[in-house]
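Below is one structure, written out as structure tokens; the observations come after it.
Removed from the display is one protein chain of the complex; every other protein chain stays in position.
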Amino acid sequence: MNKPGVEICTLIIENRECGGRSDQTILEVAEEYGIFIPTLCRLSGLSNIGACRMCLVEVKGSNKLMPACVTKVQEGMEVTVNSPKLAEYRKTVLELLFSERNHICSVCVTNGHCDLQALAQKLGVNHIPMPYIHPHLMVDASHPRFLADHNRCILCTRCVRVCSEVEGAHTWDLMGRGTTVKVITDLKRPWGESESCTGCGKCVQVCPTGALSEKGQAAGEMLKRRQFLPYLSMMREVGR
Amino acid sequence: MNQDDLANIAAQTKQGDSRYDHVIKVCVAAGCLSANADQVKTQLESEVKQRGLETCCKVKGVGCMGLCAAGPLVAADANEKMFQNVTPADATAILDSVVDNKPAPAAIVMDSQLDFFTQQKKIVLENSGEIDPERIEDYIAADGYEALFHVITKLKPLGVIEQITKSGLRGRGGAGFPTGLKWTTVHKAAGTQKYVICNADEGDPGAFMDRSVLESDPHRVLEGMAIAGYAVGANKGFIYCRAEYPLAVKRLRVAIRQAESSGLLGNNIGDTHFDFKIEIRLGAGAFVCGEETALIASIEGGRGTPRPRPPFPAQSGLWNAPTLINNVETFANIAPIIRRGGEWYASIGTEKSKGTKVFALAGRVNNTGLIEVPMGMTLRDIIFKLGGGIPEGRKFKAVQSGGPSGGCVPEQFLDIPVDYDSLASVGSIMGSGGMIVMDETSCMVDVAKFFMDFCMSESCGKCVPCRVGTTQMHNILERISEGRAETHDLDLLKRLTGMVKEASLCGLGQTAPNPTLTTLRYFMDEYRAHIEEGRCPAGICHPVKAEAEVGV
Amino acid sequence: MLPTAKTISPPSDDKRWKIVDGMMRRHGHEPFALIEVLHTVQETFGFLNDDALRYVATSLKVPYSKVYGVATFYHFFTMKPPGKHTCVVCTGTACHIKGAPMLLNAVQDAAKIKQGETTPDGNLSLLTARCLGSCGLAPAVVFDGQVAGKITTENIRRRVMEYLSAESHVKDGHAVEEHK
Partner (left out) sequence: MTKAKNPKARVATVWLDGCSGCHMSLLDIDERIILLEEKIDLVYSPLVDAKDFPENVDVTLVEGSISSVEDLHKIKLIRKNTRVLIALGDCAVTGNIPSMRTVFPLSEVMDRVYDENADINKQLPTKIVPALLERVMPLHEVVDVDVFIPGCPPSADNIFLAVSELLEGRVPNLTQTTRFGA
């Protein structure tokens, strides 16, 4: 059943003995054992990029923190998922994200259904210790059915990945760098004028926040439908 | 071409040069060129012609002589006579001095016995300032490509790697990873197609070692890459060079063309089965592309964003093939190591840092320029002996090594030996070799802000700690320098430095806090002066304790 | 479907597109040649614009958004036509220590433009560079492609005033129109 070169490993995650295949990541094995590791840029069914740093874990013998979503398991690995340091860093990641753009939860279409908001609550973020940056960002309402509000974007690139990896349109990508990074459609034209967009709406459904939403929704009304993703991750599993 | 041809070219070139009584060398590296060195050269040539000295006197353009501050530089008679700050009008005086032994005006005479010249040990720079960088014959006459021939005809790949391992050479790009180990990993990696990449994206502001090597001795880098290709089993190499270095790119192009037409690059090198081709790829102004996975993404034609390692490029790099990435200076060390043996190289330097290191001395120091010294020389010797100390009798404050990834080392550590581990122990890094000297006219808060501004705008924006963390840290430093900060801002700053260092995805973010951390550690009094007294001790910032903004 | 390379025609009949075409051909129209080709476009036309990006994207079969993402990731690429003269102030560490911020201010005051901008008459673009590697000559400035070292605020102001006193440049139709 296994591919050549793939071995079964035993490892310890959060003091529990776990078993996994050497082509699985720490996160995948942890999930199988019901051990919670917070994630944000990751979405099962899409490629993993290790960008948000929420899933950092400590691996015994390594002086670097490892992103659980891309780090493969190894025989004898000892993984710490929760430590005061990791908790502090995860909180700081969320605080930095809230400070970066204008996430005004109370008036957001995904208020109550937002991955960022939910994670902040779960990890005990109750205020943002660094000053808000307050960038001046636009809302793109040019698409007939969808809305892109850059104020809510956390640059996780789920939309970029789903569009290129699943839909095959590659309408979305990132422009600029550092603080000027933004998601764009085509040559940074309004979304509604995009030549490559198929209007499938997958980007909207995978978006963790209110950055991409369906039109006509009031605050708190936008529920994301991700039913198609388990199928994708299953196909991915079969494929490897 | 085979080994005999090579020997013939070397002999002929040497003989050709020995016909002349005087060889007058004019530095035509970028530094001196910007001070009209090319006109100096033209003037010298026409003066030689006018005096009918063509048969006994040769004027040639050479690479960097090191002391850029005093350029344009001219040297003659095996560097016994040296001239500085030369203008085309000085051509007559120079020829009078070289040919007729008349004393030249004091203003242009340079003491060739300066510590700056005599205290150096040149391996990487052995040909810089000696050979014409645009003539492959000159390089061959200086034992060039001998090592490559030796390797492909007499050594097995593992034999090459053994010498490199023995030499103790560590990566000169900054992190100091053992070169032999890296080569071994790529050699062992499975795969029929492998690549060698030369990282010439010298992005550290204040560092120009690689630029100088490429401009002064480009063939040395090509030879090092070809040897590496043979050792790891790669037949294709890329040089990823900054587009900001047009002269280096031009000379590399010339060198590659010459090497190809001489059969030193291409198929069946030296009539063996070894093929090796090199292509240049231009960077486009992104510091993060010095990070190896970002560099690979850039060569692949994409945004230069790094990805998490493992897998390391040695296992899965360019187009997922095993890829060896070393920087310019590392490759420049390879040929001499092969020629003279790993043990010879290992005899130079300190226990854990072998060989020599090229440094770019700049900032508030008299002799700004390029030096190569054995590892382990003290910072004090480098700055005060070779560097000639601080101008205008001002007081030394700190030396910044390692660029935006390094730290500011204060006076109390001037006697530490310069090697990878000692610099790390005081919070800095060796880095690629930039050394910026600062005196009392520099404000350390301003320096920290300068580097944080650099990291912020060079961050690729992929991971949150680096993208937002550097921005927040920069904003705090800006508030401090403008006098708008409170004491609790320092706590937030410290908290962010630790988090960004440990949680960032790549080296850029992981080292971005270093300049801030070291200035916080060694110059806290300056931070306090800004925050508590609204005063910048160096007079650079203009902090205003702004109750006005509060309005009550 | 994207048209094949053969049927894609350049945005204009400007002969300089042949240089770009040549570069793409040399790389077999492979997508990974994107950055090399963008370099060629900028070298040839002085800057990148939407038409050029669209043409390169279609020819190399790279998605539009990716081409735009790459063009804006690298600071060497510019989407604005440059002025007749350029003044690049090096803001590397050595130059910073030796007063580059003052040089920058001097130009900004004299020309009334900020870094990255071009004067309204099209005579001067003010740019900054991260490091020219001419640290031995700090502070360094590049005037129209020529590196000059040990620059003082007096030097730079004089040079900039010379550029600015030249007659207005917008009329001779450099840049945008030509590019299209």
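Note that the chains are named A, B and C in the order they appear, and that numbering of residues resets to 1 at the start of each chain.
The rule is short, and it goes like this: a contact is a pair of C-beta atoms (placed from the backbone, for glycine too) under 8 Å apart; a residue touches a chain by one contact, two chains touch by 3 or more.
Source: prediction; values computed, not measured.
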{"item": "Among A:124, A:168 or A:199, the residue in touch with the chain that has been omitted", "value": "A:124"}
{"item": "Touching residue (missing chain; options A:105, A:154, A:204 or A:229)", "value": "A:105"}
{"item": "In subunit A, positions touching the absent partner", "value": "98, 102-108, 111-112, 117-118, 120-121, 124, 126-129, 131-132, 134-137"}
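We adopt the following convention: only the chains that are shown with their structure count from here on.
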{"item": "Pair of chains whose C-beta contact count is the highest in the structure", "value": "B-C"}
{"item": "Rounded Å distance, subunit A centre to subunit C centre (Cα mean)", "value": "36"}
{"item": "Distance between the centres, which are taken as Cα means, of subunit C and subunit B, whole angstrom", "value": "26"}
{"item": "Where subunit B touches two or more other chains at once, by residue number", "value": "286, 303, 458, 460"}
{"item": "Multi-chain contact residues (two or more partners), subunit A", "value": "174, 176-177, 180"}
{"item": "Contact footprint of subunit C on subunit B as seen in their complex", "value": "30-31, 33-35, 67-69, 71, 202-208, 211-212, 243-245, 281-287, 298-305, 360-364, 368-370, 400, 403, 434, 436, 438, 442, 447, 450-451, 454, 458, 460"}
{"item": "Contact footprint of subunit C on subunit A as seen in their complex", "value": "164, 170-177, 180, 184-188, 195-196"}
{"item": "Residues on subunit C engaged by subunit B in the complex (per definition of touch)", "value": "30-36, 38-39, 62, 66, 69-70, 73-77, 91-94, 96-98, 129-138, 140, 146-149"}
